[in-house]
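Shown here is a partial selection of chains from the complex, left in place.
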Amino acid sequence: MIKLGVIGTGRIGKVHIEGIAQLQNASVKTAADPFMNEQTAEWAKSMGVEHTTGDYREILADPEIDGVLICSSTDTHSPISLEAIKAGKHVFCEKPIDHDVKKIKEVIQALKGTKIRYQVGFNRRFDHNFEALQKAVAAGRIGKPEIIKITSRDPEPPSIDYVKVSGGMFLDMTIHDFDMVRFLAGCDAEEIYVQSANLVDPKIGEAGDVDTAVITLKMENGAIAVIDNSRRAAYGYDQRAEVFGSLGMAAVSNDSDSSLVISGGEGVTGEKPQFFFLERYMEAYKKEIRAFVEAIENDRETPLDVYDGLKPVLMGLAADRSRREHRPVRIEEISKEEGIG
Amino acid sequence: MIKLGVIGTGRIGKVHIEGIAQLQNASVKTAADPFMNEQTAEWAKSMGVEHTTGDYREILADPEIDGVLICSSTDTHSPISLEAIKAGKHVFCEKPIDHDVKKIKEVIQALKGTKIRYQVGFNRRFDHNFEALQKAVAAGRIGKPEIIKITSRDPEPPSIDYVKVSGGMFLDMTIHDFDMVRFLAGCDAEEIYVQSANLVDPKIGEAGDVDTAVITLKMENGAIAVIDNSRRAAYGYDQRAEVFGSLGMAAVSNDSDSSLVISGGEGVTGEKPQFFFLERYMEAYKKEIRAFVEAIENDRETPLDVYDGLKPVLMGLAADRSRREHRPVRIEEISKEEGIG
């Protein structure tokens, strides 16, 4: 029985607590949140959480706890990672580890020589659709990948306040797609070119960000990838991907609430894609934690280690530079500046 | 070069004239219609028809003409068939040959000992979807057929005047599905049970007919078939079929004008099925005539001979009796009474 601590009981922390409640080989001993209140504490108890607290250091100090889930605000991911590693806890860290590569390097450094299992929370790899797609590609069903296409559009833009602290669309939203393109291609990107615009809400532009983008990537295996992003899709959360190769094409499309189709005078109408990311990816969130628990239990590598957390950040920085300088940017250019390998 | 005469230049006669215009191995020498007028004559000329007339006997008397298409009103199908056979012409006869089995028997009798090629106009067998379905079944791709389902719904009911002379829904509309079920099963029906209702328009009921039906058939190969009919589908002309067998299922669905799909706040909407049977089956009409011409050219059997014209009429009569007597009716019961087989 793996004992876990959950740091941060906001939206995503709650999702993970619910997921762990369904596992037979793991339980949450302690959930911590600086804003812990009675309501959350009671809910946590009903989910089998033994103990709640306002101070995550209780978790780190508890010798019974094997691993921690860092679900607190983005700016705390890397410092708490460092503390948790120091305390000898296995770490599941929500994405991104940090927007600052130096801080990720500190985490990498801290992990060296330890037996700590570190997993970063790119949940989409555990989604039934993307998992099936990756498996089909890895199994060679479409031959050698040549063109990879990812469509990733949010149903609605975040608040302008959030936009301002988000690190920009590429590090906040596209970062998931950067991970996905690595997952599907089975290799890293070499170069990125961004064509982006501010079309959804002028306030996003005023905040210095973009909301619409088409991002072209050259992958190390020779494939060309393209990601298209929008911060607002009127029909819901649009999450599709397609891999084209020498023997054919594999593609996955959106999930909807039901298969209901109505044929009437206006046409033949099916349901919209699911709107809310938590609904869309609920099963994926459960599966990523199951994978983390299994990595601890069996003392084996997590499916998404700290380098899988680093690479999409480098890609995000390259994308940002491409946008600003309006030219293709090699990932190497960023890694060298950041003093990476 | 096969020379043809077209008898009847209404809607369907025109379709066939257009189809023949695209053939390289056939042409229409004469088109006849009691209501032939200048406009039609001119149109016919532009379609390469050499000659037009008010009297179809000119066609029968013309030694240059190899075959005739009988596209006149239903009540004339069998008498003109007899005349044409007597005149030594190959015959393409629109469905049904007759509602009266005795008259079909006369046609069968007249054909005996001749070298005349006779084809009946069940156009749907030549439709790209139904043809692909039949081929898949005949090739054994779904194993032994066990359940055959046909959905056949008209976009809107015919006029009440037409309903009154139509012979009833089973002989007028379902007759196509009776042919289709024979085509897909590759054998004849043994027994029919009808559950029908008058739900679309009370005037249809007042005229003694039904407009909605589910018809169950036991086929000679052991498969069970079911046809569902409606005289009015709000979303267009609904023409689907599915064959389920020991190794799987093969199904075909509707054609629409384009593959356009719009995703919006209301859902994900594709186009309706095509509305009009002439539009839906235009290519099938062309292909059936091509097959007729090829049968003449190569002196071989037509794909749909006079017995293929007879059987669906027997099925329609059985269906009608099942409806009136509210019990399953064996086809044999009808054939014996009609002195067949």
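Letters are used for the chains, namely A and B, taken in the order the chains are written, and counting of residues starts over at 1 for each.
Here is the rule we go by: contacts are C-beta pairs under 8 Å (C-beta built on N, C-alpha and C of every residue); 3 or more make two chains touch, one makes a residue touch a chain.
Values in this document were obtained by computation on a predicted structure and should not be read as measured data.
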**Asked** Since all chains share one sequence and 2 are shown, how many copies form the whole assembly?
**Response** 4
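Please note the rule applied: only the chains that are shown with their structure count from here on.
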**Asked** Using mean CA coordinates as chain centres, what's the subunit A-subunit B distance in Å?
**Response** 58
**Fill in**
Listed in rising order, the residues of subunit B that touch subunit A in the complex are 234-236, 238, 256, 263-273
